[in-house]
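What follows is one structure encoded as structure tokens, with my remarks underneath.
Only a portion of the chains appears, each positioned as in the full assembly.
Per-chain residue numbering starts at 1, and chain names A and B are given in the order in which the chains are listed.
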Amino acid sequence: MIRAGIVGGTGYTGVELLRILALHPHVEVSVVTSRSDVGTRVDALYPSLRGAINTVFSAPDIAELSDCDVVFFATPNGTAMLMAQQLLEHGVKIIDLSADFRLKDAAEWQHWYGMEHACPALIAEAVYGLPETHRAAIKNARLVANPGCYPTAVQLGFLPLLETGLIDPHHLIADVKSGVSGAGRKAELATLMSETGESFKAYGVAGHRHLPEIRQQLALAAKQSVGLTFVPHLIPMIRGIHATLYARLNTDIGSLQSLFEQKYADEVFVDVLPANSHPDTRNVRGSNFCHISIHQPQGQDTVVVLSVIDNLVKGAAGQAVQNMNLMFGLPEQIGLNMVALYP
Amino acid sequence: MIRAGIVGGTGYTGVELLRILALHPHVEVSVVTSRSDVGTRVDALYPSLRGAINTVFSAPDIAELSDCDVVFFATPNGTAMLMAQQLLEHGVKIIDLSADFRLKDAAEWQHWYGMEHACPALIAEAVYGLPETHRAAIKNARLVANPGCYPTAVQLGFLPLLETGLIDPHHLIADVKSGVSGAGRKAELATLMSETGESFKAYGVAGHRHLPEIRQQLALAAKQSVGLTFVPHLIPMIRGIHATLYARLNTDIGSLQSLFEQKYADEVFVDVLPANSHPDTRNVRGSNFCHISIHQPQGQDTVVVLSVIDNLVKGAAGQAVQNMNLMFGLPEQIGLNMVALYP
């Protein structure tokens, strides 16, 4: 059994990790930390976990965490970078669901996240944890930077087009919509039901923290820098991300459908829907799948890719477990065979 | 492997059966019928099942269904009673999720369901499929009448009080609220999102079809006829039932909490929450649990029981699989260890 620790177990990504790991046949959750809830049973705070998780919140402690085989950070940004070095020295593998190790340029990280990076030495070593692009490196990684939710949906949609050079990489548009659980479990006015229910809006149009992450990763695929307009929106629902991606085709190759199907033929969690489909976030809710459709409306030179995930699963905890499976030599999909909850 | 057939696979209880059975280690779904979708892949209609169910809808056919070990009816009322006798003769076990075999009095059934019963001979044989009250009979049953969603939540909440004679059985009140999936997957104005979203109402106060079912079963527990005021309401959400039950105490025994805890100590799917809790439907969403709390406000003689289930799981498909496990001698909880989807 893999002994797993979760630092920051009271946010939505933490709870989602617990939901998934509770049923993982090769994992035992041995430590769940929360500074504010030390001594409380996890299932007292989260009755959804009654019967599934039999643990008490503890304070984060390097010694205790060092007994784990893997530690997941489900913390706010700025925490993992303070503890990663010590845990690695104890031989613990780390999967960081926060943003601390996602950007390769420490200066850019500091610009967007508003604090100095406490552990720049590890940035180079950290492997970006998108299995569909970095599988080999993840298998050998000690430290994985789990991708953001928006970046996961956007990358999986743009990758086949950028890698093949079929689209103009300088004017990409990602119009992306997210359920409110993406904002996390924090006492804030903005995400009250009375504020977000029955309403829809864009936010952060001037610049969202996921923008540099997406640009960095798309540039790798395009083998050149990319230009991206990224507009996130808030959907009056809890789970799900829908990315609507627009790009100008350089050339008309005929079947974009085949291109996508071939690209993802061996990817268990990326599912290219039949031609003319419209993926629906409900169909991946609670599952680790990404559903993708490709359209070329009226045969014009603008391609439209629709990409949906559950922001807490493939956009966070599910992808983290997928990375863990790779890092420990397990079958990639083990423990992740959840079927979406419909209706 | 148990070969399972589902008759009426396009409603919400049918899809939910597929979601659960797809991951059940001892079941193979061999037949899924739908008259209106013959030849269509199940996952074409329900993309949530892509990768989980690899079947095509067929027309309901006794010969084909007779190859199954068990057939689930997830049909509208009035269908199972037409096919049950033949299937039983072929040695097929039947679990009927519709109401055809729930009422023991054929005349009453005809009154509430507005048609003549086509198969009254089987009514007596049919076992009411609430494992918490009829476990032994279910294990030996050929034909199980799976309980209604409201009746499940109400019975589990009232049972400990009625069996012990602690409450006045003549003036029970069940104020029950359900998500809209309980109304089924039918093209109707009343359950459009524009009609039910952001709104709340009671319905069927004059008399709902689940009233005689609840009365029949509570009378068994009370060993006398009961009086019940049953008021169902529609919640602007998809899944979940919340029963708020009121009764007058005959005597004050002190700890109702202990009574409930002892009653359900060995029941894996009935979970009595700690004292002073308020169960939340989200904590059982997608799972087979019933969460129950007991209150005696201001120490007065009115007891308040709060009982929540997922109407499609413990209120339908999950309970059906629990019954199947019992009928085939499997561990009762196998294939049902889903953790609720929170948030």
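By definition in this document, a residue touches a chain if its C-beta (ideal position, glycine included) is under 8 Å from a C-beta of that chain, and two chains touch if they have at least 3 such contacts.
Everything numeric here is computed off the predicted structure, so don't read it as measured data.
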Query: How many subunits, all of the same sequence, make up the entire complex in this structure file, 2 of them being shown?
result: 4
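We adopt the following convention: only the chains that are shown with their structure count from here on.
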- request: Report the inter-chain centroid distance for chain A and chain B in whole angstrom, where each centroid is the mean of the CA atoms.
  value: 36
- prompt: What residues on chain A touch chain B, complex-wise?
  reply: 12, 15, 19, 22-23, 44, 46-52, 181, 185, 197-198, 238-239, 268, 271, 273-274, 277, 279-280, 282-287, 289, 291, 337, 339-343
